[in-house]
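Every protein chain except one is present and positioned as in the full complex.
Coming up: chain A.
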Amino acid sequence: MDKTINQKAWFLVLPVFAVVAFSAILPLMTVVNYSMQDTFGNNQFFWNGVGWFKELLDPSTDLGGRFLASLGRNLLFSAIILAIEVPLGIVVALSMPREGWTVAVCLVILALPLLIPWNVVGTIWQIFGRPDIGLLGYTLNTLGIDYNYVSNEFDAWATVIVMDVWHWTSLVALLCYAGLKSIPDAYYQAAQIDGASRWAVFKAIQLPKMNRVLLIAVLLRFMDSFMIYTEPFVVTGGGPGNSTTFVSIELVKIALGQFDLGKAAALSLVYNLIILIVCWVFYTVMTNAGVERPAKKGGA
């Protein structure tokens, strides 16, 4: 039976294409145009070639220094929250009940932080941490710990990190829990017969079975934390000084604070490129993970 080949269905995609053109492609083209020019407003532009990119990638200039510093801070932030959230999420998932009514209770409680919008999370912690009226800030200061996220860089970082851990560890835990649930009981019974220790069960059965969900969790958390804007902006506004100014906050400062469209456009293109590459790696690894391919003999 021959299949009729008819490509006319592609025309049904046209409305989406039009919407995407107006909402994404045209603005992106405009950003490319801006990145090559300088403007003083009033739609007057002056050709600058790759000047902004040169400045952006040169740490000795103001723009380059700020970009590379915020990029460094952002990578450090991502590394710290990954180092905390992934092990913590695994521990939480391991200590969750496997059956009974408590499962539902745990799942609902874990899902709660994930349902709260970013700016609300920011506001919650902004008030929670205040030394004068916030429960956390007031308690810490009463206990004799000098805590003030507005003036102390370490406190600001600690607040932003704890906030992110509070907000997103659930995601890692839920993903790991899903991975754990998929392990058949037979594995545990076999381990019991072999007299395996708790650690051996974790290392030989649970961790390998969680591999894929852990990969998803790590990449999702990396992308999210690399693009983070709202939460630190609401809590610290990027301060004290520039200590919690991450790339997206720096970008908004340059674009909307200083109205340096050319610099901001160059920065956002490089930022976009980094995210695009990570996304591509993410997608490729995800779609190819676990696919066994026979090793090729001879050349390609």
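Definition applied: contacts are C-beta pairs under 8 Å (C-beta built on N, C-alpha and C of every residue); 3 or more make two chains touch, one makes a residue touch a chain; residues count from 1.
Basically, contacts and distances are computed from a predicted model.
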"Dihydroorotase", "Zinc-finger domain-containing protein", "Small integral membrane protein" or "FAD-binding protein" - which is the UniProt name of the missing chain: "Small integral membrane protein"
Which residue of A:Val20, A:Ala178, A:Leu256 or A:Ile277 touches the chain not shown here: A:Ile277
Absent chain, residues of chain A that touch it: 26, 29-30, 32-34, 36-37, 39, 43, 45, 47, 49-50, 53-54, 57-58, 270, 273, 276-277, 280, 284, 288, 293, 296, 300
